[in-house]
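A single protein chain has been omitted from the complex, and every remaining protein chain is retained in its original position.
As written, the chains take the letters A and B, and residue 1 is the first residue of each chain.
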Amino acid sequence: MYKLYYHALQKNDPVFFRSMLQLVGLKLSQNWEIDEHAKLILVDIETPEGQSFWQNPPKEAVLIAYARQNDIQTPWFLPKPIRTQSLIQLLNELAEHVCCEDEPKPQVNKPQPSHADIVKAKASNFFQAEYYLVGVLQQILQGQSITRVQCTGFPPLYIIPEERRCFTHQVQFNQINTAQKMFYAASIDEIECETVSAEQLQQEIKQQHLVAYPVETMLWLSAMCASQGRFSSAGAQNKFMRLVQWPNFALFPYQPYHMNLAAYMLKNIADVHGIAQKTQCSLENVVDFTNACSIIGILKYEQEHKIVEKQLPEARRSLFKTILQRLADTVTFHK
Amino acid sequence: MRKDQIKLVFTGNMGAGKTTAIASISEIPVINTDVLMSSGASADKERTTVAMDYGELTLGSGEKLFLYGTPGQQRFDYMWQILIQGGLGLIILIDNSGDDPIGDLARYLDSFHDFIQETGAVIGVTHTDDAPRPDLQMYYHYLQERGLQLPVFPIDARSRESVVMLIQALLAILEYG
Partner (left out) sequence: MLSKLATIQLEQRLSKLIEQCSAVDAAVVATLDGYTCAMKQRSQQYPLERLATMGSTLMSLGDTITAELRLGTCDNIISENKNGIVAFMHIDDNLVLITLATQKNALGMLLSHSRRCAEEMKKVVV
């Protein structure tokens, strides 16, 4: 049930509003009721009382302006006098864009699938992102609430969907240890999510010295760690694919062979077996890489393959190897 | 190119960090030809390279990898053509806090067009902390318009890891791209 209330409506308007709501009920996408504790509040801003309420709304309230003209150009507006069509349109839009069901309580959400499903997914030969941290992150990013993602024994991860940023303890890209990998590969039954306020997050950032990362960093890491060389579906191994853009390796821990894969997949359209063969990468590594690229949205499937044959003299190859070895002398990369 | 000459060329606009990038990986102090700027130029950098920067890295095989930096300003473009001769590939550094970073990139892509076609290039964008716009997508959009698939990474020219990442990507393109 979706709820809303009103403030500073004049004369018969409260009664009129209730009747109109009943009248349009069947044409609404959701059920609505008048509730004095609702977050959504219709305010007559043509009255002094309404204006002052508009200036100082209660915390977390979402206000709808009620006036002859939308002079203040607010997104949520109901023209005076109330007409069925404008009311239907407004409420359906509100239902779609503004969360206004029963008051959202900060609650601990256990993700939905059954324990049996999760066990099955973990043992599966296929990588189903929705059963892992990466899927949880994707889901959070579709909403608007700042969310704390917690896994017992690991530091929390805070996601701010609107900014596509997250906060957590500093990640040493070249020293991701086994424990951290376990966190990034966590399955949804090990994860707890809780919405937090911006103020709470601010406090945590200060107290815990949290560091900001783009969400892509966490999506990449969690996909890489959970994928474990598994195709995303049975058909995935025969699909032709390419990259539409370079992964932003400045944001991700990477191995030099990831560079080779990216370079090859930007120029060629091939299936994973072809990619593995041409880049001398293990199939597992290719699959993990393509899964991570798919999660961050830079992988594209194609109908036909296209290979640009490139013959590099062996001496050149060995020279590049020597240069890379020299460069890696003081910069070490760990997956 | 002489058989024993292996070189990488860094180019990019004034203040983008070419000298710094070379210094971050060179095993010898960078030899540079930077001079005090007269007030004719616009950037607030005090010194500018007029001939080249030069650094070295000895490879395991005993061969040397030469690192050359070009002058940034277009006025010195005759040096660009001299320095790229025999280069393995090009590293383009763009200062994102400049007036028109995408325009700067366009100039280098035009000037080094043939060399990039023959070899390859990577783009490192510096000062993105102070100047987040244009963002990476805007660079990629521009490259796409030109039909190029070069990698663009935000980097810190002072960081060895950043510069190594650019070179790794460049070598990957040369070998697999």
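Keep in mind that, in the parts below, a contact is a pair of C-beta atoms (placed from the backbone, for glycine too) under 8 Å apart; a residue touches a chain by one contact, two chains touch by 3 or more.
Bear in mind that the values here come from a model prediction, so they are computed numbers and not experimental data.
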Omitted chain - touching chains that are shown: B
Touching the absent chain when the full complex is considered, from B:25, B:79 or B:165: B:79
Which residue of B:71, B:154 or B:177 touches the chain not shown here: B:71
Of B:50, B:102 or B:131, the one touching the omitted chain in the full complex: B:50
Chain B, residues in touch with the chain not shown (by the definition above): 31-41, 48, 50-52, 71, 73, 75-76, 78-79
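In this section, only the chains that are shown with their structure count from here on.
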Whole-Å gap between the CA centroids of chain A and chain B: 35
Complex contacts: residues of chain A adjacent to chain B: 174, 245-246, 248-250, 256, 259-264, 266-267, 278-279, 310, 312, 316-317, 319-320, 322-328, 330-331
Complex interface listing, chain B residues touching chain A: 6, 25, 57-61, 63, 65, 136, 140, 149, 151-155, 160-162, 164-165, 167-169, 171-177
